[in-house]
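Only one protein chain is missing; all other protein chains are in place.
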Amino acid sequence: MAQIVLDGVTKRYPDGTEGVRNMSLTIEDGEFMILVGPSGCGKSTALRMIAGLEEITDGELVIGDRIVNDLDPGERDIAMVFQSYALYPHMTVRDNMGFSLKLAKVPKEEIAQRVEEAARILGLEDHLERKPANLSGGQRQRVAMGRAIVRKPAAFLMDEPLSNLDAKLRVQTRAELSRLQARLGTTTVYVTHDQTEAMTLGDRVAVMRAGELQQVGTPMELYNEPTNLFVAGFIGSPSMNFLPAKVEGDHVHLPMLDMTPTPELLEELRRIDRVIVGVRPEQIEEAGAPGTKGWPTFDVEIDLVEPMGAETVAYFTVAGEEVHAGQLAEISRDRGGDNRISAGENQVVARLESDSTVQRRSVAKLALDPDKLLWFDADTGARVGIGAALAASV
Amino acid sequence: MTSITPTQATVPPRPKRSGGGSFGRSDRRLAGILLSPALALIALVAAYPIFYAIWLSLNEYSVRVPGLQRFAGADNYREAIGPSFWDAFGNTMLFTGVSVALELVIGLAMAVAMHSAFKGRGLLRATVLVPWATITAVTAITWRSIFEPGLGFAPQVLEKIGIAEDVIWLGENGYAMAVLILADVWKTAPFMALLLLAGLQVIPEDVYEAAKVDGATTWQRFLRITIPLLIPAILVALIFRTLDALRIFDLPKVLTDGSNGTNVLSLLAYQELTDNRLIGLGAALSVLTFVIVMVVSFLYIRFVGGNIKTLAED
Partner (left out) sequence: MTATSAGSGPGAIARPSSAARTRARSRRKATPSWVKSVLMWTSIAAIVLFCLFPIYWIVNTSLKAGADLSRGALWPDNPTLRNYRSVLNDGDFLLALRNSAIVATTTTVLSLFVGSFAAYALARLRFPRKALLLGIVLSISTFPVIAIAAPLFKLWTDIGLYDAEYGLGLIIPNLVFTLPLTIFILTSFFREIPRELEEAALVDGATRVQSFTKVVLPLAAPGLVTAALLVFFAAWNEFLFAITLTSTPEARTVPAAIAFFTGSVKFEAPLGTISAASVIVMVPLVVLVLVFQKRIVAGLTAGAVKG
């Protein structure tokens, strides 16, 4: 049980590039902390520095009450679950799980007892004498977990431990993992690039981008109050819609409608060269649906309808200049290309009520929740008008 | 003989993710500790002797009075590059060219046969390893006994067919070289076959199926698919074999002791060094042999190295 403190931790490579820059983060005792971000953002490097597998160039790392910068991984009282599980192929499940205890010269009876206890927790009792090659993917994953928990370490470090499982097993194991961590109460740092895992598992989530920490907070804080375009775009599925906005006189022009912001917000928006407005898909409803009273409405032709059962996802296109922002480009690059359509148009996703009657290729009247819109500076990515209310009118 | 392919001379780049490397500082020190015994041994028995050989080749040593020597400059080299050198040089090149070419053709045929043999592949593999595992001195003895005048299997059979009657195989120029090449081909073609077989086995089956669908005949598939995809393996095997053939020593030493047009460079140097005790001259000849092998290695790496390098980079 221990607190982990990163204080200005930096990883600089011999060629001068920085994998992690000046990262400060406190992970409370017993907390489940997620490090999330696109590939190459430095999250794994950060985890490996905590583990002692990468040298810390600058800054200080504290685990419990010790500064551990110069300690070997084995001396840091941590356990790690690797993406590939890194099970020792030449050892049985029992020996894999007991290896660290054996190295620590724990008496044989105690090793056996602790391994069996962990095996019971993970449902591996019947497989203790098998070799990893004879286990299924899910069993291997659990052995990797078991290897971590037998040590009763001060902290668990997990590097995308679910990414090698198929989708169904991943969801199931995610729930088990969450329960296990709650039961053991061990401080956990968990690296993932999957924002769903981040949202569902973490007590708090730290979003990283290009070696820098962007925002740390509970999943709902990140979702509702992202500090910049990157966090706003990265967290949430389907992603937030981003549209260009233009201040014209005392109102703001959006591709589908005009709005009148509060004077404070207007003042801030006027100082910005290019404004981007962010709309969560669930903030768009069919006009007249419950709770949409007083929302501004607009007519639009629906491109595609996906009835999901619990909700209906509708896609439509609005005219207007395509949004360009470096931070958004990074996200779409990471997700394998730009899914925005051709210049001059912006695609918007809306999550409508399941009883919605919208039809593909027909015009629908939709409504927009004016109170929860988020405003960003396209050039810096920073969110503006945090805390400012927006009164809107058509 | 097994030698080393220069395939791995280039270290594949490490994945970017762990690019900074764990344990950066301690890595160098640890590497130093781990490498030093091997490097010290190599320096003692390879690097130092090479330089010493160059020094020896620049001096003249008295045959009568041990320890008496004088600096001779390039004298030994001037003396070394004479008729017997050119003779050995020609023999070495002839031997290398013919034996490596034959080994490639026979090895390729064997590899293709082994690859298509769905039964008895294990038996074939074991069989093919037997010549490789036969020590060279024994190989020489074996082929000497096969070509023993009157008693050997080969002269008896050839006499019956009416070819090469009354030939003392190991006693005549040309014929002796033929036996030398045959013995070498016997010993190393199987090795070549194994290398090429490994290359054949990594060619995916569906490429052949695609070619079949495209209407290619068996022969076309061999020429247009197998051979091009096998080129990297062939090049590696050729390098292996050429460098070994240029240095050949033990086979001719035991088979003919270099007589009857089978004297090769290594053997000539050996004779001057030990039989004639001309240390300076022998050293000069060994340095020349060394230089020739190095030049050929360099040319190989220069001209086919690019292919090998891309091969090494997965």
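Each chain gets a letter, A and B, in the order it is written, and its residues are counted from 1.
In the analysis below, a residue touches a chain if its C-beta (ideal position, glycine included) is under 8 Å from a C-beta of that chain, and two chains touch if they have at least 3 such contacts.
Being a predicted model, the structure only gives us computed values, none of them experimental.
Interface note: of A:Gln3, A:Ser100 or A:Asn164, the residue touching the hidden chain in the full complex is A:Ser100. Shown as candidates are A:Ala2, A:Met23 or A:Ala79; the residue that touches the absent chain is A:Ala79. The chain not shown here is touched by just one of A:His90, A:Arg120 or A:Lys372, and that residue is A:His90.
The chain not shown here touches chain A at positions 51-53, 72-75, 78-80, 82-84, 86-90, 99-100, 103-104, 147, 151, 157. Within the entire complex, the positions of chain B that touch the omitted partner chain are 1-12, 14, 18, 21-22, 24, 27-28, 30-32, 34-35, 37-39, 41-42, 44-46, 48-50, 52-53, 56, 109-110, 112-118, 120, 122-139, 141-143, 145-146, 148, 150-153, 156, 186, 190-191, 194-195, 197-199, 201-202, 205, 208-209, 212, 217-218, 221-222, 226, 232-233, 236-237, 243, 246-247, 249-250, 253-254, 265-266, 269-270, 273-274, 279, 282-283, 286-287, 289-290, 293-294, 297, 311-314.
One rule holds in what follows: only the chains that are shown with their structure count from here on.
Separation between the centroids of chain A and chain B, computed from CA atoms only, is 59 Å.
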